[in-house]
Structure formats: C-alpha cells, structure tokens
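Got a structure here, written out as structure tokens. Questions coming.
A protein chain is absent from this complex, but the other protein chains hold their places.
Order of writing sets the chain letters: A and B. Residues in each chain are counted from 1.
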Amino acid sequence: MSQVGGLPIRVKQSRKVDPRLVRLFGWLVLGALLRLMTVTTEGTSTNHLLVVDAAFKSTKLIGWLVAGFIMWVLTELWRARKIGALVTSRTTGVRRQWRTVADRALSRRAALLAVVVAAIVLPQFLSEFYQRVLVDQVAVFVLLAVGLNVVVGWAGLLDLGYVAFFAIGAYTCAYFTGALPVAPPFTLNPFVILPVAVVVCLVAGLLLGAPTLRLRGDYLAIVTLGFHEIVQLFLVNKNNWTGGNQGVSKPVPHFSINLFGIHYKWTLASLPYWYLFIGMLAIVVFLFSRLEHSKVGRSWTAVREDEVAAAANGVPTVKYKLMAFAIGASTSGLAGVLYASRLGYINPASFPVVLSISVLSYVIFGGMGSIIGVIAGSALLTFLPAVFQEQNIVRQEDIPMWIGAILVTMMLVRPQGLIPSRRRRRELRLASEGVADADAMSEAPEGRGTG
Amino acid sequence: MCLSQHFWQFLVPGITLGCLYALIAIGYTLVYGVLQLINFAHSEVFMTGGFAGLFMVQALTNSGVVPHGAQSWLDMFLGLSCGAVFGGIVAFLLERVAYRPLRRRNAPRLIYLITAIGASLFLYNLAGKLFGRDKVNIPAMYTNGVVFTVFGAQVRVQQVIIICAAVGMMLLLDVVVNRTKLGSGIRAVAQDSRTASLMGVNINRVISQTFVIGGLLGGAAGFLFGAYLNVHYQMGFLPGIKGFAAAVLGGIGNIRGAMIGGLLLGIVESLSQSCMSSQWIDVVAFVVLILVLMFRPTGILGQRLGRAA
Partner (left out) sequence: MSATTAAEQVPRHAGASPLLAVHDVTLRFGGLTSLDHVDLTVERGAILAVIGPNGAGKTSLFNCLTGVYTPQEGTIELTTDGATTQLVTGSARRRRSRKPHVVNRIGVARTFQNIRLFAALSAFDNVKIAAETRGRTGPIGAMLRLPNARANDASSDALTEELLDFVALRPMADEVASSLSYGVQRRLEIARALATLPRLLLLDEPAAGTNPTEKLELERLIRRINAERGVTVLLIEHDMRLVMSVADEVTVLNFGKVIARGRPAEVQRDPAVVQAYLGTANDE
C-alpha cells in the first residue's frame, strides 16, 4: 500500500516539470510502443521476452523514436502558432457562407452517385482475392455497421452483443436450409429466410432488450456482452442442435431465384454476390436514412440528448430505445443470412465476442450517427487490414490490437469520427461546454423517488 | 437434491473463487464510486497482474532455488506484490492516458465506455502478441497438500493462501477507506465531487489514487488467479465480467457490497456446478447479473460509496 501514499508526491513533482518535456516523453513512449506493435514476430509462451528483444534490439527502434521526436517538434510548433489561428478561422467562415445549403445537397448527391457507380464498376477490375475481401468482409461488415449505427449512433445505446444477432441470423439460415443436425419442418430458399431471420432477430432483440433497456445505459453494455457469451456457449455446447465447434453438418446452400421464369443461382463466384449484397445494403441504407429524418429519428435524438425532457414531452423513451435495439438486431440477422449463405460454412468461431467490438469500432471510426461516415469507416477498416495482411505488413492476430488502438486514439483525438453527423458534432461540443448530454446513458427518468 | 451430498466439496472452491471475484469487483466499484463509470479495461489490469506475477516467479525459480519453507513464502509474496504493483501501474496509466483527457473535455459516458473497451482490446492483444497466446502455468511455489477437511471436503494449501491473502487485503482496504485521510478523500469525491473540490480535495489526485488501489487489488487477484489456474492473455475477460456482476450484485459503488457480492457469486457459481454440466458454468454469472438488474438494480447493499441512506 506504500505506493498509494507515495503517489501524490509523484504527481506534484510532475507538475513542476516543463509540460513540453512531459509531452516529449509521451511522444517518445508512443514511438517505442509503436515499434513494439509493429514487430512482425509473435511471442511464444516459452520465451516471453522474445518480442521485446526483437523490438528494442533493432535499429528500427531509433527510427520510431526519431519519428516521435519529429511529431513532438511539429506539435510544439503548432501549439506556439495557435495565436495565428484567428485569421484562418475567419477565412473558413467565409468559405462556409459561400457554400450554401442547396450547394451542399447537390454535392452530396453527386458524391453518392459517384460512390454507387464506383461500387458497381470498380470490383470488375480487382483480382479474385480482393473481390472476395469485398464480399466476405467489406459488404458484410458495412451492413452490420449500418445496423449498429442505429443503436449506437442514433439511440445512443451501447450494444456489445450485436454480433450475437448476426450469429442467430446465420444459424437461422442454416436451420431452415437443413444444414444443421436438427431437421427443420420444411426447407426454404435463403431469400425466403431473409424475412424469417429478420423476425427471429427482432424477437430476440425485444426479449433481451425489454428487461434491460429500462436500466441504466451502461449496464446494457455488459448485459449484451453476457448475451453474446451465452449465445456462444449455446452454439458450442448444444452439439446435437448446432453441430458444436465443428459447425454446420452440411453446407448452407447459395442464394437462388426461381420466380416468374427467371432462374439464377449464385455460386462461389464473388461478383454476383457483391451485387446482391450492395443491393441489399442500398435498400437498408435508403430505408434507414428515411428513418433518420422521420419522427422516429427525431425521437431517438430527443432520448439521446435529454431523456427526462423527452419523456416529459410525451416521447415513450423505453419504447424508442427498444425499437432501436430491435431494428439493429434484425439488421444484424439479415447480414447473418447473407453471410451464412455466401460462405456455406459457419461455426461458433465465426462469431467471437471481439467481432462485436470490431463492428463498434467501425461505427465509431466512421462517425457515429452519420450513415455515410459509418459506411466509409467500416469499408476502410475492413479493406485495409486485408490489404496489410496480403502484403504481410500486419499479422492477422494483431488486427484486434490495432482496432483497440484505433478506438482509443479516435476517442481521444476525434470522438466525432471520420465523417461526423452534424448533430453529433454539435452535441459533443455542447457536452464539452457542459450544456447537454449526448447519449442515453443516464438514469431512466421514471421510477425514482420511492422508498 | 443434487446439492446435499457435495455441498461442502463445492463450497470451498466457491469461497476461493468468490474471494478473487470480490477483489476484482472492488476495482469496478471503487472507480464507479468516484467516476460513475464502468472501467471495462479493469479485466486487463487483472491480466497484467497475472503476467507480472508469472514473470517474477519464473525469475525466482530460474535462480535455481528449490521451493521449500521460507523460499516458497518469499516466492508467493514477491509474486503477489509484483502482480499488485503492475496492476496498479496499468490502472494508473489507464486513468492518466485514456480517462483524464476525456474528463477534462466533459465527454459523454458513451465515449468513456468505448475508450475503455478499446483500451481493453488493445491491452490484451498486445499481451498476446508479446507473451504468446498459450496458457502458461505459474511454476509451483509449494506442495499443494491438504491442510484440513471440513465435513469431508478437502481444503488445500492453495485455497487457504488465496482466501487468507484476499481477506487480508480486503480488511486492509476497509481500514484504508474508512479510517485514513486517503479513504475520506475517496468517500468525499464519491459522494459529491463538486463539493469535495470546493472543500479543497484534489479530485484528480483522488481519482488517480482510486484507480491505483483498484489496480493493486485487481493485479493481486490476477496473480492469485494465475497461480490457481493459469496465465493467459485473455484470462481477464470472464473474471472481469464476473467481477462486474459481483459488483452489481453487491450494489455498485459499495465496497463492502462488492466483497459480499463476489463471495456470493463465487459460491453460487461453484454450487451450481453440482447441478449442471461445467460447460454452462459461465452462464450462471450472467443470469445472476440479469436477475439482479431486473429485480434489485441497487444490489444487495445498495447505493453508492460513502452515501448514508
């Protein structure tokens, strides 16, 4: 316990040190840490210091330390010149005036069109490997992130069991296509399963959300985390239902259309699946963006900003939270069906807890609450790791570590994300001025004051 | 019916596990008390304690002395201290690097939680990268013989050590929180941080101290847990969640509640082992957590650290 007594003295001392030196120290430590993180060797359980050795007994360490030093110099210069910032802010003000609202709407349409055209045309020119990445990673996770954005970005709820619904959707698909050890009463085409899985996940979301959403928001995070763990355990341990760790017993069939004289069967080829996925994504994004600018979206904002005021003005807060939670869950289930059918094989290891956190980080990175930001963020964070992995720059095992680092950095430096929604950015600024709340984490407005 | 015959056999490991959960739960509860925030990264403090203790004991064992008598006590003590100190350091750094800038900015709670989750993800994967991803056993420090039996249940050296160490630390903590100036600072901030700062309490320092105390206990628990089972880069995840469940069970923000909650959770978990297959054990904590949140969200003892009613 002597450290506790000793601590305050250390804190006092650091106050006397020139803050610039403290910052220099910080940058150097950051450089060393980055060196440690970029080592390509992997530690072993017999020689624990192998990696540390490899990292620090190498000339590359000096490179990173120098980089840290340069960053320090640059930031100190920037700090010193902050006084000149007035001038620049005035010019940006003018620029903002010059860009009118109509202008912005037009340019947004143009950008959207460009993205859609690029999404249709560009994959044709990619190699088979990157096409597969686009389908298996980018498309699936963008869809997941767009769904989680409803829960986290719009309703301000932290859902860490999001991927559990993804698993439920995927296993629903496996069940109704007869791929699980338990035989279904009838087998269905994956297309027909889509709405079924949506309903199943909606119900699962309501069942989980109804008892927990009345509580403090941060409990929700841990309960959903627990839910994910329970779903995992169920998938692993209920061998005779789910096939346990081995996963499905027969491959899940691909999508196929056999309607009105149109016959088409999706196969292992990636491109047809890509178009199917982005088609689905387009529908979801279209519906969600309508939702955002509707009564429902506004009510979510109200709940997020001031739950007490929202309730006092007739917004049923729990109902709206539950709605967001269920909509998120069903989007996740939808993605699950697409994923299961595309890969043909799923097992519990396809849905680890860390995946929920990864999807969360995509949403955060892109910018909570902004659909465009979330799509960009998740596309970037799923595509880039694949590139790095392909080029042998980053080991696959290290990706969660980088994701964690990105999450923390983002929260410290740019909590509003890459392409933030205007509302969110305003909320965060107001929160820092002590005016408003920006999440639905406070105590539920009802049920206090008894006893 | 399934309980009666094995009751004592399951009770002893239940108490052992419960003590460890209690130590972790205290970390959550302390931080919650002063910041009203769940420190998701606390499980990584626990993991750090496990690794730090492991390295210490490995170094001592490699020095060639066969564990016996005083040597084994020394190993144990040094391992425990090392785990605690490193747990404290990580907790301190977490607060300094991740939480304090957010606090200065008055960031919403969601941002805190996401930061904590990110930090947790980063730390355990960094540990996995540096120290390997296999389970490692801490070298034996003593012969794990039977000390005595209670109603046919054997109590082993290891269990006695864990229980004694945990109870000792908890008693010490209770004294620190209730009798010292440090403790009264923590209680003051927990009760009303704004008023406390007006009364001249240095809030930043108190928050740092709180993290360090939680970290010391968490790190020590990590070492004890590692010695009980093994050390692993993901070892913090489940005990972390269970520690949190224990903290909620006892009443989050309430230190004695965390102790009772941890003990109770460990016992319930262990006893339910006699009724269900061990694969499902981890579900018990979650079910307890959800039930508590539904029916008595303030926990057994309820209310916050230092608040009277």
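General observations
Just so it is clear, a residue touches a chain if its C-beta (ideal position, glycine included) is under 8 Å from a C-beta of that chain, and two chains touch if they have at least 3 such contacts.
For clarity, every value in this text was computed on a predicted model and none was experimentally measured.
When the whole complex is considered, the residue among A:V39, A:A179, A:I327 or A:I399 that touches the unshown chain is A:I327.
From the options A:N149, A:T317 or A:S358, the residue with contact to the chain not on display is A:T317.
When the full complex is taken into account, the listed residue touching the unshown chain is A:L291, out of A:M71, A:L188, A:L291 or A:L343.
Although one chain is not shown, part of subunit A still touches it, namely residues 287-288, 290-291, 294-299, 301-302, 305-306, 308-317, 323, 327, 423, 426-427, 430, 435-436, 438, 445-450.
One rule holds in what follows: only the chains that are shown with their structure count from here on.
Taken together, the subunit B residues at the contact with subunit A in this complex read 37-38, 40, 55, 85, 88, 92, 98, 101-102, 105-111, 113-115, 117-123, 125-126, 128-136, 172, 176, 182, 202, 204-205, 208-209, 212-213, 216, 237-238, 241, 244-245, 248, 277, 279-280, 282-283, 285-286, 289-290, 293-294, 297. The part of subunit A that touches subunit B in the complex is made up of residues 1, 3-5, 7-8, 11, 36-37, 39, 42-46, 48, 51-52, 152, 156, 158, 160, 211-212, 215-219, 221-223, 225-227, 229-230, 233, 236-237, 353-354, 357, 360-361, 364, 397-398, 400-401, 403-408, 410-412, 415, 427-428, 431-434, 437-439, 441-442.
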